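See structure below.
Shown here: the complex without one of its protein chains, the others still in place.
Up next, chain A:
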Amino acid sequence: MSELTHASAPRRFIGGQLLGSSQLVLGVILAVLCIAISIAAPQFYSEANIIAILRQCALVLIVASGMTMLIITAEVDLSVGASLAFVGCIGMAVLNSTHSLALGMLAALAFAGGVGLFNGLVVTRLRVNSLIATIGTMMMLQGGVYLFTREAVQNHNQLTSFTDLGAGYVGAVPVPVILAALIFAVAYVTLRFTTLGRYLYAVGANEKAVRLSGVRSERLKLFAFIVTGLCVGVAGMILSSLMNAGQPTAGRGFELTVIAAVILGGTSLLGGRGSLFGTLLGVLVLKVIDNGIIILGWNQDLQMVVPGVVIILATYLDIIRNRANVR
């Protein structure tokens, strides 16, 4: 009995956990995309282009890190796009009136974290389904931002530290990429190595079992909502720095990109299953497609169409691969 157990353990450790589930398929898709695009347009591999892709990825990856945790607990937040725009406006307004990046950042985080807290409370206390609850929040935020400002909140300060948030570099690496890498790393470690991460999976896999085990499952979900909100706070400030203004119209469809990346990465909407590494691959695939369409000079409207096709295709390939495994 125990020999059996030990025999198959190492294999699962190396192959199974890193490149398990759908990530293999996704890795192949990413590789094929990169090769195909660079054959058609060699400038794909230029340093400038790679940096551009990474910068594009950063915003999505930041929010997708939180969203992965949330979806693993079997909840979802559709309000992140609307929140992103609102956060930028608020951050910028506070920055303008206080001349302090720290206070602007704090306001952005407080607001976005507050949105997460609100979503979390509605879902865990009022027991409203998160899909519905966060659509409600999304609508409130989309309308609310126009109550707050009718037009873009311009940057009146030109603080360099604020400009650097979006456009700066440390060495050759853009600041947003570094922030994204940091947030990704923290989330990755949390999910893989901590009790908190384990409980997040457990809540998604079976909330009742977790509750019977003496763990407060609502708190875990609340936590995931707040973390997702805070991630939006960081992303919102980076976005407003990039645009040098708080734009109430920014972030349209952003929630779809984020959720698409997470799902593409193999995280189950039913909860309990998923990984941040997959999310990273999902973000890369989507953004490489975006970039490819631009450098190949294709019609930009394809930027929505192609990822749609890819999501269906990748999910289907994953099903086929699972089936092959079972047989």
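In the analysis below, a contact is a pair of C-beta atoms (placed from the backbone, for glycine too) under 8 Å apart; a residue touches a chain by one contact, two chains touch by 3 or more; residues count from 1.
Methods note: contacts and distances are computed from a predicted model.
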Name per UniProt, for the chain absent here [options: "Phosphate transport system permease protein", "Monosaccharide ABC transporter ATP-binding protein (CUT2 family)", "Phosphoesterase" or "Alkaline phosphatase D family protein"]: "Monosaccharide ABC transporter ATP-binding protein (CUT2 family)"
Chain not shown: contacting residue from A:F44, A:Y188 or A:Y201: A:Y201
Residue among A:V215, A:M243 or A:L269 touching the omitted chain: A:V215
Chain not shown: contacting residue from A:R55, A:R273 or A:K287: A:R273
For chain A, residues in touch with the removed chain: 1-2, 4-5, 7-9, 12, 16, 193-196, 198-199, 201-202, 205-206, 208-216, 268, 272-273, 325-327
